[in-house]
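Note that one protein chain is taken out, while the other chains of the complex remain in position.
Chain lettering (A, B and C) follows the sequence in which the chains are written, and residue indices restart at 1 in each chain.
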Amino acid sequence: MPTLSLMPPEFRVARDDNKCIKCLACVRQCGFDAQQYDAEDDRLYAIDANCVNCQRCVSICPAGALTIYKNPPPMRPNAHWTEGHLRNIVKQAETGGVLLTGMGNDQPFPTYFDRLLLNASQVTNPSIDPLREPMELRTYLGSRVEPVTLEECRDKTRTPLVPIETPIMFSAMSYGSISHEAFASLARAAKAFGTLFNTGEGGLPEDLYEYADHAVVQVASGRFGVHAGYLNAGRVIEIKIGQGAKPGIGGHLPGEKITAPVAETRMIPEGTDALSPAPHHDIYSIEDLKQLIFTLKEATRYQKPVSVKISAVHNVAAIASGIARAGADIIAIDGFRGGTGAAPTMIRDHVGIPIELAIAAVDQRLREEGIRNRVSLVAAGGFRSSADVVKAIALGADAVYIATAALIALGCHLCQKCYTGKCSWGIATQDPYRSRRLNPEIGAERLYNLLRGWSHEIKEMLGGMGINSIESLRGNRLHLRGVGLNEVELKLLGVKHAGEAM
Amino acid sequence: MLREGDYRVPSGCAISGFINKDGRRVDGSAIIQSIALMQERSNGLGGGFAAYGIYPEYKDYYALHLLFEDKLSRNLVEELIKDNFYIEAEDRIPTRHVRSIGKAPLLWRYFVTPRLSKIEESKETEADFMTRLVMRINDSVNGAYVVSSGKNMGAFKGVGYPEDIGEFFRLDEYQAYTWIAHGRFPTNTPGWWGGAHPFTLLDWSVVHNGEISSYGANRRFLEMYGYKMTLQTDTEVVAYAIDLLVRRHKLPLELAARVLAAPLWQVIDRLPAAERDLYTRLRVVYGSLLLNGPFSIIVGFSGGLMALNDRIKLRPLVAAFHGATLYVASEEAAIREICPDVERVWYPQGGEPVIGRLEEESQCRLSA
Amino acid sequence: MKKVYARPAYCMNCHLCEVNCIVAHSRSRDLFRAYKRENLRGTARVIVEERLPLSVAVQCRHCDDPRCVAGCISGAMVKDPETGIVYCQEDKCVGCWTCVAGCPYGAIRPGEKNGRPVPLKCDLCREADEPACVAGCPNRALVFEERRAGA
Partner (left out) sequence: MNYVIIGNSVAAVNAVAGIRDYDREGSITIVSAENYYAYGRPLISYWLEKRVQDQDMPYRPQEFYAQNNVCVLLGRRAVKLDPEACQVHLDNGEKLPYDRLLLATGGRPFVPPIEGLTPANYFTFINYDDVRRLQAAAIPGREAVILGAGPTGLKAMESLVQRGVKVTLVELADRLWAPALDPEAGALVAGFLQDNGVNLYLNDTLTSVYREADGRLHLELKSGRELQADILVMAIGVRPNVELLEGLPGVTINRGVVVGPDLGIGLPGIYAAGDVVAGSPPLLPHAAIQGKIAGRNMAGARETYLPLPPYNALGFLGLHIISIGNSVANEGYEVLTEVDPAALVYRKLVLKDNRLAGVLLINKIDHRAGIYRQLLEEGLEVAPFKDALLRPDFGLLSLPETIWRQKLAE
């Protein structure tokens, strides 16, 4: 390390001494040692360079005495040489390492959700008031084999479809990357609301098997925590091929996070790095995927729908078609805004495609091939609101996965330092001093509230469109209009421009 | 100006229909009288009828009712027909001059039977072959439109108030055991003769009052099965959905109705296990065919009639009995207008299909 | 009786229970006045003990046979027969601190208010529906509830 860093602190912690009561809550709560107390002088002070602007101290301060400011850019950024680039270069000049980051792509690429608008009823058909009329969000996930015959209804060997009471599930976040408390919050909320959470690739802790009925149990390239009991306990099995934040990249959970319980759950030695290879080393082709799908189905006597999760990449439609034909019941597509606990910054910010376009393309392709009913389509990657959910479903998704939004509900302040394991909010950490800040009771309530709020909003939007069931929205792109989109974008999304009639 | 088929047309409407289950055939004056009563629900931009049992002499032939906007389209279509069918008979559909009806397109009918060689060549069932041909005409021949294509039935429709359309098509001269009628109030101009109701496919005919907000979802689902929505009307979607469910996927009409107007989950959840499983499966597999939004429809088919409301009954529908006759209409007055002494009148619940079928004996008699 | 129970699994060592306690037992009931004018810093009646990563708020258990009451030389410390709350009638206290030596939980500290001795101990915020420490605990590490003996 050079003695002189060219990179001044990004943030500045300002304390209003008129307000500060010196209760030291900030000192005790800062996960990054930015807040300090000098007992001899009875003085509080901040080490700005350590501050990551996670806002924990600001939130906890009973006196409201703290504010965190962003320092002016250290150099002289311009439209081309942005502050981010400058800081990254300096950091790498000092460390020589690969830039790491957490959470989702934060670069100013277009967000198509923000260029899509929804429809509503006026005069010719009534809008429906969800407070007075039933409004149905229940969604079934799995392969919908048609036609329906009276005989097959009695066939018990058929893989059951999985109902969720709202088309929103919690996306994969592994135990190890997030704390047991955060993981348990997701599990509890999923069960309470009647939806699913996703174990991610780190297995399911023994004490949470009571929630397995609401779990999507993931099988990833590291195969951590995968055993027959795990597969059979879950409601859905998901083969993780890719992740939107880091398509084509494996995972690396450092040994510090492999505490004893994490190690036990993952079935690896305590303190060893958990490495997920970039590919599954038994899947080098679509035929191999098919084999794994049917291996998992055999292992669970065809009682569990199998999902395959891929990141949205350029050829996503064809890949999805192949996956559908390989026997998957569900295809989950993770867009380039999808989050992560740790990813190389360059990969996160520059690989993959927007989920809106991916969903539109996949849905269209599967319909053209007449196999859309064979799979459920789950969209993931940066869903910020119920409106995003509604738009994704109108574009063709059956349901969506949310993770970043869920973490924000749990307290995440998007400081993007998940990979340090120091999360001040008790989420992305295995340090018990930090993780116990997240009481799963409260966490589950907050997640439940989020689902409740979003679901209610979805009902309002559906009612406004004059429909009272989510399946009437699925792929119903007539309820979408683009604004400020060019011909190609409109065509890819399969929507008309705002102002065009039905 | 764009017309039906170029963009989506929502519309409000009046519907009426009846079936004599004993097979007794009556002329069109009663149905005209009934639909005329509800003139307020129409705006003169479309009216139409479907009648079953009207061509006993050609009952084994597909009766193609066609409209052409010009000679050229007629030639193109006739060429297509001749390529694929034997034509047993053809004529201009008889009309009479009605002052309020403006310039009518060319209206022709052909009684045809498909060439076996062509069906074999296509490796399709006869019905699929017929369907595809109808779609092809509607889709690819500019200016031509197949108004109806079933056996021993026909649709008569055009721009105008329904009573004027009935007069124009001389419906008093046809004898049918089922009549259904439609008066249209499109919320987009202009009316186009092909765009009027009923909408038909093979034996199916559908009249419809309402607006189906799930149209986009329904349509994209049906497109997976090769249906082409040439008109972009809800009615078209209903007809194709029923065709898919009943003719192609062999569901009983009663269950097809439970797809179009699916019971709420809260109702399904309370059903006995076997039924629950069946209904769940219907909704899960055919969820995209749920007709969501306000509607009441009358579906005519060979030997029967079904009336159906959306599941939360956002549009009017009333049914009544008198003797062997089942009446359904948007308004009770439209029934009492032609049958003042109905024996029983009821308002079917949302999603509860009202189905009338020819009694077995008359079924035999009519098809003999 | 309803008591405050600590749930160490959720105690995040913020010590806000102490802050809320101090404010609730201040004259002004105002955070800034309590600390800056009444100088009540350090007078909380609940003490967060730290054995990091573990921490837990310790406060009076309101014993059935309270030692502090038995040992009180002035009769200031009493157990309310109705509510079961053990509290000190502060104007009777002479500051002998026998109560401090008596408390098996270490939940009483010698303190001072306006020049008079005050044993700093939890009174369950007698006047309020819910003790301030519980109401203000950001992580529900403190709960105010009735637990059956042995439960």
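Here, a contact is a pair of C-beta atoms (placed from the backbone, for glycine too) under 8 Å apart; a residue touches a chain by one contact, two chains touch by 3 or more.
Bear in mind that the values here come from a model prediction, so they are computed numbers and not experimental data.
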Omitted chain - touching chains that are shown: C
Sole contact to the chain not displayed, among C:Cys21, C:Ala34 or C:Ala107: C:Ala107
Residue touching the undisplayed chain, where the options are C:Lys2, C:Lys36 or C:Arg61: C:Arg61
Residue numbers in subunit C that touch the chain omitted from display: 5-6, 8, 47, 49-51, 54-56, 58, 61, 63, 65, 67, 69-75, 91-92, 94-98, 100-110, 147
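Criterion: only the chains that are shown with their structure count from here on.
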Identity of the most central chain, Cα criterion: A
Farthest chain (mean CA position) relative to subunit A: B
Centre distance in Å when subunit B and subunit C are each reduced to the mean of their C-alpha atoms: 80
Euclidean distance of C-alpha centroids - subunit A vs subunit C, Å: 43
Complex interface listing, subunit A residues touching subunit B: 121, 123-126, 128, 133-134, 136, 138, 140, 144-150, 153-154, 161, 367, 370, 372-373, 394, 465-469, 471-479, 501-502
List of subunit C residues in touch with subunit A within their complex: 9-16, 18-20, 31-32, 35-36, 41, 52-54, 138-141
In the complex with subunit A, residue positions of subunit B that touch it: 2, 7-12, 187-188, 210-211, 213-221, 223-225, 232, 248-251, 262, 264-266, 274, 277-278, 280-288, 290, 292-294, 311-312, 314
